[in-house]
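Structure incoming, see below.
Here's a slice of the assembly, chains where they normally sit.
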Amino acid sequence: MKQAVPNKKSIPNRARMLISCPDQPGIVAAVSQFLFEHGANIVQSDQYTMDPEGGMFFMRIEFDLERLDERIAQLKSDFAESANVFQMKWSLVKASRKKRLAVFVSKEDHCLLELLWQWQAGDLDADISMVISNHPDMQGIVESFGIPYYHIPVTANTKEEAERKQLELLVGQVDAIILARYMQIISPKFIEYFPGRIINIHHSFLPAFVGASPYAQAFKRGVKIIGATAHYVTEELDAGPIIDQDVQRVTHRDNVDELKRIGRHIERIVLARAVSWHVEDRIIVHHNKTVVFN
Amino acid sequence: MKQAVPNKKSIPNRARMLISCPDQPGIVAAVSQFLFEHGANIVQSDQYTMDPEGGMFFMRIEFDLERLDERIAQLKSDFAESANVFQMKWSLVKASRKKRLAVFVSKEDHCLLELLWQWQAGDLDADISMVISNHPDMQGIVESFGIPYYHIPVTANTKEEAERKQLELLVGQVDAIILARYMQIISPKFIEYFPGRIINIHHSFLPAFVGASPYAQAFKRGVKIIGATAHYVTEELDAGPIIDQDVQRVTHRDNVDELKRIGRHIERIVLARAVSWHVEDRIIVHHNKTVVFN
């Protein structure tokens, strides 16, 4: 069984805050003053104001605080007051507390393997708690990484039952779900259990080529660049907030098989990057768009 | 008045052939044997077979032939026979005979300026015969390059009349038309005069964001990459054969104005590249796609 090396980003006393609220003067001052008074040292701070007048304000802060473990509960409770003044939506987490992921996969293995490889190399700062698949194909490779594999077949008739079984495994056990070329549509009811916490890789440059067989669509249209898109899953198919996209040039020589081969390389890079940003608390979703502090 | 420097690609005795036909054994042999027997030296040859069995064959050849000027007519006449055997669509032109371009422009000047700059630098191997605009704004700059400028206003009522005036200037005088952010839709009747010879730059990564205000559409969708597409104009809006595309990463910080600014840089590069390929006979259109030998 392989062991992931310790991730270098996991500094014991480091915490991360994400904040979004209506913009007004004094937010940065209040937050940084609060942290200073509590003895924290800000090591990274990013902010974005959607529109200086009357828009939204977004902020991400990384800070170090001695004995974070024992003090984080009090810190949160103290911050809640300031947060109310500014009508903040906010989160405050320990960086060392790895997020637990479930990876969903069907028959294509490249996105899963990239996540496993980056996890093992210490580049993906998360725990992969389980892999769930509607096919048995990848049981061997997944278990060789010491990760539980659940084969839950899905047919038109058993879909509801399958999702029930999946939820039994997932709820309370994982923080986010990664659809690593999982070729089943997730029901709205399922999504409600993990709002803003299901990431999908779509094998096209959205919003081009929504739906099935995007590489065949791309070939037919004769595009000169193909791409892939990682996005949060919402009720509307392939229409959720985009996290990341990447592309590669292609030519008239590339047939559909070749586009798929090239596309696999784009997909795995884009999905792994999006998952990294999610587990490192770099993403704030606002309406149907993302603010990514990377 | 500025003078374009002589283009280094304009070698006096160089010719270019473009060929497309159903694939079968012996085409390359026949063509290269033909050229060899006529004393030509092939300096560049590219080919593409869409599908080895029963598909289409495309070829581009550059060759040097002593005293090309006096011999090209005979060469064409001789080649016509071989061409018939293979059911070829083909063209054979002197590389030194520059294509004459008309550039259409409205109020945005960046694509026009890029073409003028590349032309003046000797990078665009063509003559810019005239600029036609529905606005007077760019008359000064265009005329400072020694290029005639025709201001032909267009309104809903005068569109037909305007196209008639344009055609009077164009037919027989130019080889291709470049829509360099010309914000008017070209009528099917007009297109018939220049089939496969009108190039448009669309300010999005097609097929995403067809039609008006693509940067506003891109902002709304929250894409992480924007692009531009150069394509041949056909009857269906923004649906003609794609010649080239390029993209650039953007972030949540980029508002619509910023997307436009970034996009301008992509548009001018993509359009200039597509025009270069067209005037250097590097493009074969097949159905709604392009084969680009670059």
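As written, the chain order gives the labels A and B, with residue 1 at the start of each chain.
As a convention for this text, contacts are C-beta pairs under 8 Å (C-beta built on N, C-alpha and C of every residue); 3 or more make two chains touch, one makes a residue touch a chain.
These figures come from a predicted structure and were not determined experimentally.
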- Item | Identical protein chains across the whole complex (2 displayed) | 4
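Here is the rule we use: only the chains that are shown with their structure count from here on.
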- Item | Rotation, 0 to 180 degrees and nearest 5, that superposes chain A on copy chain B via CA atoms | 180
- In whole angstrom, how far does the Cα centroid of chain A sit from the Cα centroid of chain B? 42
- Item | chain B residues within the chain A interface of the complex | 48, 51, 205-209, 221-225, 227, 241-247, 251-253, 288-292
